[in-house]
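Note that this complex is displayed minus one protein chain, with the remaining chains in position.
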Amino acid sequence: MSDTQWPRYEVFQQETPDRPHRHAGSVHAPDAEIALLNGRDVFVRRPECSSLWVAPASAIFGGTAEELAAGAPPTGDVSGETVEFLVFAKVDPRGTLTHVGQVQAASKRRAVEEAVHACGPQTPFVLWVVPAALVTRSEPGEAAPLFSPALDRPYRDQAFYHIQTALRRLRQESGG
Amino acid sequence: MKPGLRSPLAEALLALADDELILAHRDSEWTGHAPILEEDIAFANIALDELGHAALWYRLVADLREEDAERYPDRLVFHRPAGAFRNVRLVEHPKGDWAFTIVRQFLFDSAEQVRLKALAAHPQASLAQTAAKILTEERYHLRHLSAWVTRLAQGTPESKHRMQAALDHLWPLAGQLFQTLPGEAILVDAGAWPASPMLGIEWQAQVTDFLTGCGLTIPARTSPDESGRQIHSAHLEPLLAEMQSVARLEPQGEW
Partner (left out) sequence: MTSDAERLAAFEARIAAGEKIEPGDWMPDEYRRQLIRMISQHAHSEVVGMLPEGGWITMAPSLRRKLVLLAKVQDEAGHGQYLYHAAETLGVSREEMLAALLAGKAKYSSIFNYPATSWADMGVIGWFVDGAAILNQTMLARCSYGPYARAMIRICAEESFHYKQGMEIVLTLCQGTPAQRTMVQDAVRRWWWPTLMMFGPHDAESPNTPTLVRWGIKTRTNDELRQEFVNQVVPDARTMGLSLPDPELRFDEVEGNWRFGEIDWDEFWRVVHGDGPCNRERLGARRAAHDDGLWVRQALEAYAARA
């Protein structure tokens, strides 16, 4: 048996329920459940988070505007039944990949076309599509055990330490 | 709260606090040595949670004994001799291999959940609130540990073998978790504590179900070691010697 660091899962984090999920990074995990749990431990050490999504990196298709324009075909793309794809796009050169909506398509290539079309006149800098069925989402009912413990860790917050006050007092005590 | 119950309640909570502290200490020994980076992060989180729980219980003990809530917990942790600790022997054992650590954590966290659910309904507000807060974190622990127990117990022949060996070693020790706690008898009589042996029956049924469902075998029942929490294994003294070494350099000092 070979030794690997497990496959990668991309992680999308939603800070508050009224904002879209944004790409946070990735974790290595053997399967979706461990990916969700690891995603929580890696990305939700500090508040705020209301929802976490993970998807195998291998299930995501997309690229930069340049790559998509060049028409690089997705690997293993089969035209099948029409399914839902989640779409993530980076529309600001300084921003991150953000969940912008869903499209219905029968293949990854078609999903990208639909997504670009749906984005309107402004071509996104980067676009990702992933079959919704392959995205694992944290359950709303599990939000408390997953996300609220991070609220209880004041010592992680640098505002909890009053270093400048202490140094100022020392300077005064030593007379200058 | 009836005055006569404060002292036994403090004793019972001290036992819970000591369990969390010693287990957290063992868990923290994995930082930088876990099987994969994500587990360094995940297990450090578990250790942090357990240490936080210990701190919460020690604070309640301080309140009950009318001691300084800021200073008394550290005095309990860093300046008691081994003989004064009231943790179970299960948590003293060195961390072992990853299977040993996972099985121990699973047995402990599942036991904690059973007890905390009962305590979350306690009439004394600060106790109930503390239990409820800890319970939220424990639900996450159990989800994490259950996922790991399932996967290691059914992964490869080697992982299954290691998991069974760990369970064989730990199962007899786990029984001590539900022996009557220090101070418990008086509290139970007054209707102020959920009796441990009853909780133990519930716990044993739950974990037996889960572990056998994973393909593991529960070791045959041996005569349980009834020696109380004041009796410790040979592991506790060296653990405490290390844990208390710096604090004891300046026992009255600020650290």
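Brief remarks on what is shown
The chains carry the letters A and B, assigned in the order they are written, with residues numbered from 1 in each.
Going forward, a residue touches a chain if its C-beta (ideal position, glycine included) is under 8 Å from a C-beta of that chain, and two chains touch if they have at least 3 such contacts.
Keep in mind it's a predicted model, so treat the numbers as computed, not measured.
Partner chains of the missing chain, restricted to those shown and counted over the full complex, are A, B. Listed residues B:74, B:202 or B:237: the one in touch with the omitted chain is B:74. On the side of chain A, touch with the chain left out of the figure occurs at residues 1, 3-6, 8, 25-28, 30-31, 34, 42, 45-46, 63-64, 66-67, 90, 93-94, 96, 125-126, 153, 155-158, 160-161, 163, 166-167, 170-171, 174.
Remark: the residues of chain B touching the chain excluded from display are 25, 28-29, 31-41, 44-45, 47-48, 51-52, 54-55, 58, 73-74, 77-78, 97-98, 150-152, 154-156, 158-159, 162, 242-243, 245-247, 249-250, 253-255.
Definition applied: only the chains that are shown with their structure count from here on.
Chain A and chain B have Cα centroids separated by 35 Å. In the complex of the two chains, the chain B residues touching chain A come out as 36-38, 41-42, 45, 48-49, 52, 133, 136-137, 139-140, 143-144, 147, 151, 156.
Residues of chain A touching chain B in their complex: 1, 5-6, 27-30, 33-34, 37-38, 40-42, 45, 142, 144-146, 148-149, 152-153.
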